[in-house]
Each structure stands twice: as structure tokens, then as C-alpha cells.
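So that we are looking at the same thing, I have put the structure below in C-alpha cells.
Removed: one protein chain of the complex. Kept in place: all other protein chains.
The block that comes next holds chain A.
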Amino acid sequence: MDLHTVVEVVSPATVGQWRPGDAWLGGGTGLFAEPQTGVTRLLDLAAAGWTPVTAHEHGLEIAATCTVAELAGYAGAPRFTAFHELATACCRAFLASAKIWNVATVGGNLCAALPAGPMIALTAALDGECLLLAPAGERRLGVVDLVTGDGRTALAPGELLRSITLPAAALTGRTAFRQGSLFTHGRSAVLLIGRRAGAGLVLTVTAATVRPFQLRFAGVPAAAELAAALRDTVPGDAYVDDVHGLPAWRRHLTARYAEEIRAELAR
């Protein structure tokens, strides 16, 4: 929709230009989808020309401005099998169509911090680490710590997300993916990702909860151990209560899918 209060676009924009009333602009599919009456200036990052995905020895670096389509189409690091298995599934978990993938960015999805954000699920499950830039300097923060609540992040005013790095160690184990929604191809109400890390298991819970939760096990736990750990890690009030699914149902599906993932990855 038209953002009538916007009077200027800075393109490309860089860190240090932000002032109150500014909004960092990725693809724009989030920003332009809701009224933004407090925004007077757009700081365009998409024009910065950052390389969408870079494969390093130590892992994959995804620019915040990498579009969902670029991520889905990336084939440059076949050895990172876990990434490729999960990237397609997570892109498909978007409520939005492939037309939105052409424009929406990975960074935009993280910074919007919606429970259903599938790029949050992907990068959290793969132990992603965010590079954050601010005038005072840069810092690094895990994806699971970037998103602090429904629509809330750890970003300071004026701070921007530059990239997410997925460490190589997280990109080769077997994975399992489960998504639940009120509707076929609908918005995620529950999105769980399991990953074998050596002998261990990492379970990432998103969509059902107001922020990502991660459970790490040294080995594959027994069913009861997993269920108990889930109860201990995710407090009851962390389950989202909104129009996209009742909290009790989300909690039930979380437990059900966690067990399915455990069983699948134990084989």
C-alpha cells in the first residue's frame, strides 16, 4: 500500500544514516503491507548490492538482502546437505506465494520477528549467527537470541542486520521438518525442525511459540525425555494465542511433531 507519510528514500543506505522516523527497507513486502504512519524516510538496503549467498569453508553467509527466491534457488554448496533439505521446505512454509519470494528478503523476515517467519525457523535451526551493524560498531548474535518475542527483536534503534552466517558444522547432519497450519499451504501455526549434530539432536521450535526455542541433546533422547524437556524448556504461556491457531492445539502439535522428528532421526 502507499506509505503516504514517507517523504524521502535513501538508496542505497548505509549504517549511520538512521534517525528517528526512518525504516530500513529490504524487499518492502512487509513494510508496504501495513500502514506505517510513523515512517517518514526509507533507508533502502536492497540497493546495497550485497552478494546474496556466499559459501565459505566455515559455512554459508546469507546477506540480509538475499531474497527468498535467491535462497530457494541457491545451489552453490551441495556439500551443505542440511541447508538444502531445509531451505526448500522453509521457503515453502511461507504463507506468501512465490511472487513474494521474488522480492521479500531473508533479513526482512528475521527482523519482522513474526512467530510464523520461516526464515527464522531455517536460520535458527542451523545455528545461524547474525551480524548486526550500528554506528558504534558491529556485534554478533544468535538467531535464537535476535527474536525475543512476537514482532520483537534485540535490534537497537538504528541497528541493522547485515547477514546471517550458518556454521558448516550445522549444515551436514540429517534433518527432519514438520509444519502445521489451520489450512493447506497456510500460515504456519507450528514449525519444528530437528537436526542430528554428531551423535546428538537439536530440536528447534518455532511458529507455535512467540520466539524460537531450541532443545539440545547429547544423544537421541527417549520419547519421555524429549517430552519432559519440551515441557521444561517452553513455558505454557509461550505458545501463541492468536487467530492462526489455539494455543492448546499448537502445544499438542508441538509435542506430536517433536516426537515424530525424534523417531525419524533416531533411525
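The rule is simple: contacts are C-beta pairs under 8 Å (C-beta built on N, C-alpha and C of every residue); 3 or more make two chains touch, one makes a residue touch a chain; residues count from 1.
Keep this in mind: contacts and distances are computed from a predicted model.
The chain that is not shown carries the UniProt protein name "Dehydrogenase", picked from "SusD family protein", "Phosphate transport system permease protein", "3-oxoacyl-[acyl-carrier-protein] synthase II" or "Dehydrogenase".
Of A:Gly59, A:Gly158, A:Pro221 or A:Gly245, it is A:Gly245 that touches the chain left out of the display. What chain A contributes to its contact with the hidden chain is residues 1-9, 11, 25, 28-30, 32-34, 37, 39, 41-42, 44, 46-47, 69, 92, 95-100, 102-103, 180, 182-187, 189, 243, 245-246, 248-250, 252-253, 256.
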